[in-house]
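Removed from the display is one protein chain of the complex; every other protein chain stays in position.
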Amino acid sequence: MKRYSAFAIAREAFRQHSGWDRAWAKREPKKKYDVIIVGAGGHGLATAYYLGKNFGITNVAVIEKGWLGGGNTGRNTTIIRSNYLQDPSAAIYEKSRSLYETMSQDLNYNVMFSPRGLIMLAQTQHEIRGYQRTAHANALQGVSTEWISAARVKELCPIMNIDGPRYPVLGGLYQARGGTARHDAVAWGYARACSDMGMDIIQQCEVTGVRKNGDKVVGVDTTKGPIDCDKLGMVVAGHASVLAQKAGFRLPIESVALQALVSEPIKPCMDVVVMANTVHGYLSQSDKGEMVIGGGTDGYNNYTQRGSFHHVEETVRALVETFPMLGRLKMLRQWGGIVDVTGDRSPILSKTPVEGVFVNCGWGTGGFKAIPGSGWAMAELMAKGHSPLTEEFNMFRFREGKFIDESVAAGVAH
Amino acid sequence: MLTLHCPNCGVHADETDLHAEGEAHLKRFGPDSSDDDFHDYMFQRQNPKGVHFERWKHVYGCGKYFLAARCTATLEVFGTYSAQTHEPPQAIKDAISAKRPGWSWGDFS
Amino acid sequence: MSTRLALGGRLVNKNKAVSFAFNGKNLRGYEGDTLASALLANDQMLVGRSFKYHRPRGVIASGAEEPNGLVNLGKGSTFEPNQRMTTTELFEGLSATSQNHWPSLEFDVGAINTHLSRFLPAGFYYKMFIHPRPFWKYVYEPIIRHSAGLGKAPTEQDSDTYEHFHAHFDVMIVGGGISGLAAAHSSAQTGARVLLVEQTADWGGRAVVDAPKIDGLTAQEWVNKTVQDLESMGNVTMRLRMQGSGVYDHGYVLAYERLSDHAPEMEGPRHRLWRIRAKQIVTATGAIERPLSFAGNDIPGVLLAAAVRDYAINFGVSVGDRTVVVTNNDDAYRTAIVLKNAGLDIPAIIDARTAPEGDLIDEARALGIRIEFGKAVAKVKGGKRVTGVEICTQAGEGAVLEEISCDCVAMSGGWSPVVHLWSHCGGKLNWDDVQAMFRPDPERAPTGADGLGFVTTAGVANGHLFTAEAVADGFAAGRAAAKAAGFKSKAGQAPLGECAHEGPISAVWLMPQGAKHALRSKAWLDFQNDVKVSDVQLAAQEGYESVEHAKRYTTIGMATDQGKLSNINGLAILSKALNADIPNVGTTTFRPPYTPISLSSITGVAKNELFQPIRKTPMSDWHAANGADFEPVGQWRRPYAYIRGTETVEDAVNREVVNTREKLGLLDASTLGKLVVKGPDAGKFLDMMYTNMMSNLAVGKCRYGLMCSENGFLSDDGVVARIDEDTWLCHTTTGGAERIHAWMEDWLQCEWWDWKVYVANVTEQWAQVAVVGPNARKVLEKIGGMDVSKETLPFMQWADGTLGGFDARVYRISFSGELSYEIAVPASQGAAFWELLLAAGQEFGVMPYGTEALHIMRAEKGFIMIGDETDGTVIPQDLNLQWALSKKKTDYLGKRAHERSHMADPNRWKLVGLETLDGSVIPDGSYAIADGTNANGQRNTQGRITSTYYSPTLKKGIAMGLVLHGPDRMGEEIEFNKVDGTTVRAKIVDPVFYDKEGAKNNV
Partner (left out) sequence: MSNAVSTLQGKVAAGEVTVREGGLRGMITFRGDLSNAKLKSVCKSLTGFGVPEMGKAASNGDKGVAWMSPDELLILVPHAETNAAIAAIEKAMKGQHFLAKNVSDARTHLTVQGLFSREVIAKLAPADLHPDSFKVGDFRRTRLGQIAAAFWMTDDETFEVICFRSVGQYAFDLLAASAKAGPVGHF
């Protein structure tokens, strides 16, 4: 693989960039792989990457029915944080955040991780208590966060109106090393690195069935024919139920639409990410200058990647109230994704009733930030059969009533 | 932006007058039921990409619940009906069969 | 130079000059001008800088597709960035500044990027700025962010007003061109309720510019006549300056009406966002002309051919004196003809086609215009302005045959139907190879609630480029839509259009077809984002083969025009690079809105005091007038404390606690939920709702009840009163009223629908006042009316009567441990009753108290608070509330859940009281630390704080918390963490800190 660097660019500049190889190889499926990962989104590609990097398992295929990174990886608001309340969440999200810190170097692909700082606003007494609780929990979890005053919030984010008549800002939970990254680049960077390790990334290939021998998986049927494998990882987010059904088991998840929008680009005016859970909206400014806006999910099961406009309206209303200068900006584009939510709104990284089949889903609205940590943990689970990071996220926790409920303090937004 | 006909008050309701209330026809399992039954009742969902049965509440309108048969892949609505029933009326099932031959959902088809 | 012509300008009123300012320079235009036409009339060709390379940019189009002509408009609270000058109508005093340059438009330091462009190909930032790691955040990113971003950020709150409007139609037609008008006419004739919207300020679209004949009339005459007809019909609504912005599921359309952008002095809302429900939608949205991809096609002075024509005919403006027309189709000849007839010089028409024939070509030839077939533009010369073009053969690699000097290039690569609205909700497209365009596939229309198509496209938007077909198609589409909406067609004549015969287009995606890299790297696809032919080819070379990959890798189509000019050209280049057919590569997804709409219009009236409802109790005004420091509780605002004089909030809270404990306090408890549950099965029903028994509660008595979710977690609590044989009144928490009411209805309607129970939420019928403290009974006896003595009204009973002349229901209940009555009077009399109590209570030292004092007093008594002790993960057992879990009942909501292994786990943390050794207050949310770390290296914990306060009664910090085996560890000391890394030691104690024996209440 040709290394990326300023020098490489300079060299190519003088031969019309004719020397650049494909970022990832185009391959047809082999007859058999040690591991097949279904879903070439961030989570699937990261899983494959760490299988190779951490466990030397490289006879791996990542199968994608569309184009890689084309699902929620490519349609989210790119927020990265690990200021979670519950231990299992804080562990995997902080693992993830720390991997983002060095991802560009690890992958030799600039994913533009920008630890610009993230604030969760407290606008009610209840939120103050909730976030102070999170701050205390984080202090014991090795997650660096701090409770900051309203004045400090204003200092970090001058365009915010902290004296709103309705919900004045009372303070915030600040994670200085939270931020954003370039979402597509995360998928592309992993894909390039996987391909470089000899893994096959097979796009435009849909899994039509899961082949089992008794209770053990032996392969998959695809639109490009049958492919054998010893282990199968299902990492398909919103379509997890559909795929699980093919493997003969069900998942405690539902798929709903999550929407986001961007404004037209403007000059830099906001250097932090702000989440306002009382009014249900979050905001950051992309490197292009667009104000990136997201909110809560739609209420009903939906596979269309289109949402209902009134949710966009509620989110915009909330953010214009909190950031009055936004009013004069224009909505450039709105879009929707399909997110899969579980009974406790926390993900599932788990073995399944089918031997050799592992599932990674249920990230709901919080998936992007978890990509490297999720991949790291999922790879360990698939390679070793267990991982401390996935222990609590097994799909059987619902039977025992052992939930991981983050809505407790953080509200619902991610 | 859905519109659903409320069978209780006859209004062709805008989605903003309604509240989605999750999967329909769940069978409640109480004390002495098995862990599996209770788990499935609480958390296991059909979540189909296609024909689905769900609960809606006309929350800004008459305040009554009703059930809807809807396609989650196209948002086509096959019909709405009373919440006071354990399974979809035959007319609804027929309407679905006409549009989606061979459909099935849970115990229904 | 570009200037105003003596003749022409159908849209401008030359008798009415309008003065405006651009970059501080005062200029004049005419009424009817757009900012773009007015600037061109003033020879202001350079209007901005591109996004990446900061290349000089001039206006390229004349409508909504314009990617270059963006300005900062206005000042202060009406300042707006990225305003498109081609759709900005000129008004007196308009003030605009150009964007994305420093220090000035003419001299921009950022333009250095254009010389570095070979080092900045598509995706360059993915490949560099990788080392050293900290540099991305601190060096590279700030530079990139600063050079990006176009317009300035507004700094003030928008001072204009906005509104929404809901409307329902049988047929909505988007686009007021001849097809749209024909569609409106035909559908309206059926009696359908019709809406016709046009985004510009006048009807007719392109036809009135190119002036074909319709029904024997000139296009303008026909348009006028049709508009008159439609206006006379009662079932038709027509709107100008209103854009169909987005089509959503089930016939929902977002339409954006710009009411006063063209006349800011106008009264009323600036924008109105229409939320439309239409049974059928006809999109007659026309088409957008495509640029041609040749080197230097981005130099100011290179415009779309039709735009050059628009400026001449609509505004009487000539973009240049010498215009070279470059084309692959006949339509562009119209531009040459128009300009020639206007007395301007057309050095040549460069037509990439080898032997085209058509009326327009003949006409141009007859006018003596030089026409070159099979030729192409190798390169445009010039910097901030076109100075000439180099001509070559289209079939070759760009060897220059000749250089023609000119100051304007009018290019046309053909037309792309505007399919956005068709596609928003899932409409699919077909590739028409003959016309080189994507057309809507009527077989794959977006489908609505009934599963049938609800969008039709008409006219040019449907691929019918020529007048005759376009009007006929519009007429037919209108009819079809009305029919689909349930209106039978009546007889009626489709309009007959006539127009010049035009020969076929031949697709030209690169000019010349064999252009070398040097040319390809200067041939622009996306003018705003600086994406060139070579960039898309590089993306393909590097494996970014999906159209979405190529888009995201190169940023083509991601500019503020969302690819209106660049998408198809880019797609064609990508397809060629992949040796694939265009339809197999496919398009990116079309997303709303069609053009950007203001966020304020989405907000509508909902800002400031109308942002969200504020719920008020009958006593709210008194609270506000008497120092209340409010806290939001859901949509309610409750007094947190009443501040007196110079005291701090803490002072006030402490004063209120002490005064209530020693004398008399009043709490506005009106927000507490009150649900009446009535019917023969009400008792049975409440036994399911509550964990404890309610059916056996005696009439006249009260009982504290707990509710769990079906998942076993505590969801609400409150006092239940038995009113009569079949009626109970259930109090809920403030946040619980609507939630629990809905919860009850859910079970009654969807599970036990045969049970005879009615529930009514009477929360707001009553103003409720808690009269609390040693003097509580005294004040009630003073105002008099009913016996509230210990004997007649003992603890946990209620009675109806009158107090001080008010009809009242009195509950003898206490959330503070003090002697306490909660008194409900009709809400309409709440304020008066409150005032009466305050007046009567003077001699007993009455003071109102707020929610914080309430919280402290309940904590002193060890009472739990939903939302503090509970957080959605806590079950009654955790709070030692087993006594409230009825053993007698075989079932209640949550019972089965409690049987699950984790909920029966003896190691669940349990409620205890906590006291610091030094009397300090333990921080909110603190965790009790335990030895060691878990498998993920996190410090082990053994409990957490749920409530912590300074108790002014006990003069020390008190807390409640959940602790591992807590109740078995009384007296043990454990450590709680602080965020600064230190810890505080606390002793595990009984959670009842005050009046353990309950003497205060037992009087």
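First chain written, first letter: the chains are A, B and C, and each begins at residue 1.
Operating definition for what follows: contacts are C-beta pairs under 8 Å (C-beta built on N, C-alpha and C of every residue); 3 or more make two chains touch, one makes a residue touch a chain.
For clarity, every value in this text was computed on a predicted model and none was experimentally measured.
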item: Contact list for the unshown chain, restricted to visible chains; value: B, C
item: Touch with the omitted chain, as defined above, among C:L401, C:L610 or C:L917; value: C:L610
item: Options C:L240, C:V762, C:M796 or C:V979, residue touching the unrepresented chain; value: C:V762
item: Listed residues C:G268, C:G383 or C:G998, member touching the removed chain; value: C:G268
item: Given C:A111, C:V676 or C:V979, the one touching the chain that is not displayed; value: C:V676
item: Touching residue (missing chain; options C:K137, C:H164, C:K225 or C:H902); value: C:H164
item: Touching residues (missing chain, whole complex) on chain C; value: 161, 163-168, 193, 237, 267-269, 272, 275, 277, 605-606, 609-610, 612-618, 635-636, 676, 678-680, 756, 758, 760, 762-766, 805-807, 826-829, 831-833
item: Chain B residues touching the omitted chain (full complex); value: 8-11, 14, 16-17, 59-64
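We take it that only the chains that are shown with their structure count from here on.
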item: Intercentroid distance (Cα basis), chain C paired with chain B, Å; value: 28
item: Chain A-chain B separation of Cα centroids, rounded to whole Å; value: 30
item: Residue list for chain A, restricted to those that touch at least two other chains; value: 304, 308-309, 399
item: Shared-contact residues (touching 2 or more other chains) in chain B; value: 1-2, 15, 35, 42, 74-75
item: List of chain B residues in touch with chain C within their complex; value: 1-3, 14-15, 21, 28-33, 35, 38, 42, 55, 57, 59, 63-65, 71, 74-77, 83-84, 99
item: List of chain A residues in touch with chain C within their complex; value: 4-6, 8-10, 12-14, 16-18, 20-26, 66-67, 69-70, 74, 87-88, 90-91, 95, 101-102, 104-105, 108-116, 123-126, 128-137, 139-142, 146-147, 159, 161, 164-167, 182, 184-185, 188-189, 203, 263-269, 278-279, 287-289, 304, 306, 308-309, 312-313, 316-317, 319-321, 324-335, 388-389, 391, 399-403, 405, 407-409
item: Chain B-touching residues of chain A, taken from the complex the two chains share; value: 239, 241-242, 250-255, 299-304, 308-310, 340, 342-343, 398-399
